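Before anything else, here's the structure in question.
The other protein chains are all here in position, but one chain of the complex has been omitted.
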Amino acid sequence: MKKQKFNINVSDAVILSVKETDGGYFRMKLAAPVIARTAKPGQFISLKVNASGMPLIRRPMGIFSAGKGCVEILFKAAGKGTEILSKKKKGEIISVLGPLGNGFTVREGLRHAVLVAGGYGVSPVAFLYRELKRRKINTTVIIGAKNKKLLYKEGFKSPKITTEDGSRGFKGLVTGQLDKACAGLSCGTSAVYACGPVPMLKAVAQVSEKHGIECQVSMESMMACGIGVCLSCVCSVKEGMGTGYKRICADGPVFDSREIVWRT
Amino acid sequence: MKKQKFNINVSDAVILSVKETDGGYFRMKLAAPVIARTAKPGQFISLKVNASGMPLIRRPMGIFSAGKGCVEILFKAAGKGTEILSKKKKGEIISVLGPLGNGFTVREGLRHAVLVAGGYGVSPVAFLYRELKRRKINTTVIIGAKNKKLLYKEGFKSPKITTEDGSRGFKGLVTGQLDKACAGLSCGTSAVYACGPVPMLKAVAQVSEKHGIECQVSMESMMACGIGVCLSCVCSVKEGMGTGYKRICADGPVFDSREIVWRT
Amino acid sequence: MADLSVKIAGIKMKNPVMLASGTCGFGEEFSRVFDLNLLGGIIVKGTTLKPRAGNKPPRAAETPYGMLNSIGLQNPGVEAVINEKLPFLRQFDLPVFVNIAGNSKEEYAELARLLGKAKGVSALEVNISCPNVKHKNSGLFCQDLGDVYAITKAVKRKSRVPVFVKLSAEVSDFKETARAAARAGADGLSLINTLRGMAIDIKTGKPKLANVIGGLSGPAIKPVGIRAVYEAFSAVKIPIIGMGGIASAEDAVEYLFAGASAVAVGTASFYDPLTPFKIIKGLNKYFEDNSFDSVSVIRGRVSL
Partner (left out) sequence: MADLSVKIAGIKMKNPVMLASGTCGFGEEFSRVFDLNLLGGIIVKGTTLKPRAGNKPPRAAETPYGMLNSIGLQNPGVEAVINEKLPFLRQFDLPVFVNIAGNSKEEYAELARLLGKAKGVSALEVNISCPNVKHKNSGLFCQDLGDVYAITKAVKRKSRVPVFVKLSAEVSDFKETARAAARAGADGLSLINTLRGMAIDIKTGKPKLANVIGGLSGPAIKPVGIRAVYEAFSAVKIPIIGMGGIASAEDAVEYLFAGASAVAVGTASFYDPLTPFKIIKGLNKYFEDNSFDSVSVIRGRVSL
């Protein structure tokens, strides 16, 4: 029998800090050395919000940063689980599963990246941004939000901001800025990376494909297990002549946009 | 329509203190003015241990003391619910239903009372003890426990202690002491009050009845509602020629021992 | 305040929130918790021809997010209900549903006849789904389509008030069961009764209920109740009272979407007796916030 590799990791992490930040987001820092060591941008972790009791199912969260034994997440108190999460205190312990998923792929020879983030999509995008900076890859960041109150932009150097109501930056959707950003890029050495609501991803994919630029989208869905066993988190993908389903947690969450079959 | 009286009360109580005490018990003090005002010895309250989530069902607890806007309970961390309860912190809020049940009856003309407590039965018995003292009624207290480690006796003046292993006080069961205590009493002006495990209550009832002394026992059972609507908490009682069931929460928890049909 | 009034089987209710049978006795205790006049209606404890002592204790056990009970229809019998319990409830402006249980279709019919003559009975709820009493086939009446039809028919023949048939979801063909009741003339359905369940104390090896098997209720069963209401709504035209795990206004709204015309609160009242009151408040807010002007705006309007 070949050597077994136990690389799906469940660990109890100590919460180092929980802070409310820009745009009504919360940033939580966890002591999670095993995850911190291997986590790549675009991967996620999954948290058991309550040790026992409700919610029963874990909550997946993109990785905002990883390093020095710590992992950070960025989240909105959007429902039952994230509400409880936002009220956790320093020193409490939480069970963390991860790192999960494939993460973004940064091709050899990539020269220019356009990062598009909507909502809590800024979290994995921020991680990728820092990684690209480190690798000295030219990077344009486009952040979209409904209005300035919902905007998180910390840590990005001069991001292009768009708000639907025009309360900050450009008025409109991210696609306008993306179209401009793609205009000057050479297909072979550029890529678009996007994370956000599905309608945004679809629009971003269309613009990128129009320009012939590779586009990686980070998808999301209700996840029961996060490790690929339950088949609850699938999205439609092209498969041969037809379509099939792939697991967002284990085959994704990052997919080449051309693979996705967008549901209208 | 006659005037409605809303005297089943649910309130959010602030926890004023939780202390581990003698015998591995916890004493919790709650700010619960409405309950404190009307509570009588032998009544109980019922606590929602977790605001949401598990345990779902409330946990009934005898009232240890009531007054000055506060109510105290005494409990063992015996299972899931009481375990959580024991870890509550000062300042937390807990939903309290009560006061529930009938409580002990102290007849006019009572001159001598014998109080028998086993396990957490000391809690309502301590409340009754203080009340009897206040009313200057002669009181003998008998406390039983498996061994001295499980004993709670604070607040009683020279109680007669019995432990099954003889590690403190008299060796044996409470019934030996009770038999002695009853010996000199006149039936008409005496009463036995008992709270503890059912086998103890049964034995206490037998001894009391042998001496012809009135005996009030505080029964217990799994309670789903605590207010008398679910009929889950019944015990067998004599009814006319036969037997029937009465609700421990609403018709009890205190019953005249002669009413009870003891299950072997 | 939003207009939450509903009319089911001709019975006008101020709002769709009722107390479920067996979880509110005959109203006396809850009248000491909040004003019963606020309720949409009350469904009183299962009533039998003769007084019933009920099953041996222990009769209840906690389970993950639910509970088991095996009360066994303890009740004072129909005569005492008519003479001692209904007069109390007549003090309130409150539709009273009397839940009835028998051992044969004749008993059900007789109960219907007696209660039909009584004052202050708005409707009957025919419990043919109690897991806690033994029937001829040791199963539930509602697990036999023939029994469903025959009992409903017999009750309808004798009853002067609308008849709601209470079913369990534990049947092989739920839609057919609902249709059998409707065909026999039921004016409405009450869905769902408890699911048969069991729990064992692993310290003693004993069942937690003296009766061994009991009925599972509480939030745990909500998805089963929602499904049953949804299926029945598509199968029959008569109104449905939805129940099973309702603990909040959101849960009530979910049942309305599924197709319920009214809802009943059971187990949740045990751990918070104010639940029915809070649900009415919550529904008011929900309907106002969404500017819905009547319950029918959402009733059965699940969008596929």
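Note that the chains are named A, B and C in the order they appear, and that numbering of residues resets to 1 at the start of each chain.
In the analysis below, a contact is a pair of C-beta atoms (placed from the backbone, for glycine too) under 8 Å apart; a residue touches a chain by one contact, two chains touch by 3 or more.
Since the model is a prediction, treat every value here as computed from it, not as a measurement.
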item	value
Displayed chains contacted by the hidden chain, counting the whole assembly	A, C
Residue of A:A31, A:V125 or A:C225 in touch with the missing chain, whole complex considered	A:C225
Chain C residues touching the omitted chain (full complex)	63-66, 68, 139, 143-144, 169-173, 195-200, 202, 204-207, 212-213, 216, 218-224, 226-227, 230-231, 245, 250, 253-254, 257-258, 298, 301-304
Positions on chain A contacted by the hidden chain, ascending	1-2, 4-8, 10, 48, 54-58, 95, 97, 221-235, 243-245, 250
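Quick note on the criterion: only the chains that are shown with their structure count from here on.
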item	value
Shortest walk length in steps over touching chains, chain A through to chain C	2
Far-end chain from chain C, centres as C-alpha averages	A
Between chain A and chain B, centroid-to-centroid distance (C-alpha), Å	57
Per-residue multi-chain contacts in chain C, two or more chains	65
For chain B, residues that touch 2 or more chains besides their own	54
